[in-house]
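For reference, the structure I am asking about is given below.
For this depiction, one protein chain was excluded, whereas all remaining protein chains were kept in their positions.
On to subunit A.
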Amino acid sequence: MALLIQGGRVMDPASGRNEILDILIEGGRIREIARHVPGRSRKIINASGKVVSPGFIDLHTHLRQPGREDEETIETGSRAAARGGFTTICAMPNTEPPIDDPSLVEFVYDEARRCALVQVLPIATISRGRRGEDLSPMGRLRRAGAVGFSDDGDWVSNSGLMRSALEYVKMLSLPLISHCEDKTLTQEGVMNEGYYSTTLGLRGIPKEAEEVAIFRDLVLLGMTGSWLHVAHLSTSRGVELVREAKKEGLKVTSEVTPHHFTLTHKEVRSFNTNTKMRPPLREEEDVAAVGQGLKDGTIDIIATDHAPHTVEEKEVDYISAPFGIIGLETALGLVIKELVEKGTLSLMEALAKLTVNPARILGMSIGRIEEGARADLTIFDPEKTWKVEEEEFLSKSTNSPFIGWELPGKVEWTITGGKVVYQSRK
């Protein structure tokens, strides 16, 4: 049945369109965009006072399936995505087993087709078993539908292997995503190395663990002339390295998570295990630097690094707790609160980093509002504030440091392929 979105402010970063328009959806696609589309015999969404944006795209989601269905599944993760306004999520391959074989890529697609509310795109591993020893069958993984490659959670520390991956991926036109962290510097670290790791007696993860890894990857990128996406930048110098590489003309893109542009290592003083993630929360100067990186385009996209863990796993002492926090359902709120309201980005610029920019990295034509395009849309109220409540999460896990926060930007409707997959109750 046709769906008419009436009177919303259509903001499409790809075209720069920013005006109050009606959008008619038919057969899962955008049929018409106009000042006024007649509403007879159609289901109508009154979007007046709301923003209609292309559906958000998350390049960095952990769905935990197969292997850790107690933490999250493709189904529950997709529900969380829908609530957060994401219509496409890229599933990281560090599952059990890791996605290093075409049959596993197919499994993710099959499972998504069966139960996912949003589009789920599998990322496959760079190395077989994520062991960092030899390349996974990247060509066959691509044919099976993998949209990128990453050993996320681990850096490919073997430089020769990383060189091969960068070279090989050139014939596949897919992004190579690097989790930049030299584990010989991270060691047993659980938080940013600095004043607070010292006073709290917790082992530190130095910023140099990220910077050394980025630097090596960029050197290899220059050598191979390939392309590279740097995941979750967290340090000031990391941003600077990417900025310089872009200036030199290297084909590098990068991302930052909402928690890294919002929180600092100060938060760890609470010993709340939901402040523990990799890379860790850094310092004020780093938060400022990633903000600057977002502003000047060094950082192309915002990605959540949604990493669910159960209450049982997180309700332990700080050292024993696993790394990672969920992020799909709080991303928009943090983007508006921390970036738009503080003047770092305009709302349009921020939306670009959630829509058309990740689409470009994937080499896909999604993330835009135009006639004929797949109807993936997010309708939100940029003014309305809401409270982050543990019970309200649609993710199977609730490991968020933002519980209790008041956030602006309430997602009211999420539409995937023309179907309403989320509707706010209030």
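As a working rule, a residue touches a chain if its C-beta (ideal position, glycine included) is under 8 Å from a C-beta of that chain, and two chains touch if they have at least 3 such contacts; residues count from 1.
Here is the rule we go by: contacts and distances are computed from a predicted model.
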| Can you tell which of "Propanediol dehydratase medium subunit", "TRAP transporter large permease subunit", "Periplasmic aromatic aldehyde oxidoreductase, FAD binding subunit YagS" or "Aspartate carbamoyltransferase" UniProt lists for the chain that's not drawn? | "Aspartate carbamoyltransferase"
| said: I'm checking contacts with the chain that's been left out. Which of A:G7, A:P66 or A:G194 qualifies? | reply: A:G194
| remark: Contact with the hidden chain, among A:P54, A:G204 or A:P279, goes to A:G204
| remark: Listed in rising order, the subunit A residues that touch the chain left out are 187-188, 193-195, 197-202, 204, 271, 312, 315-320
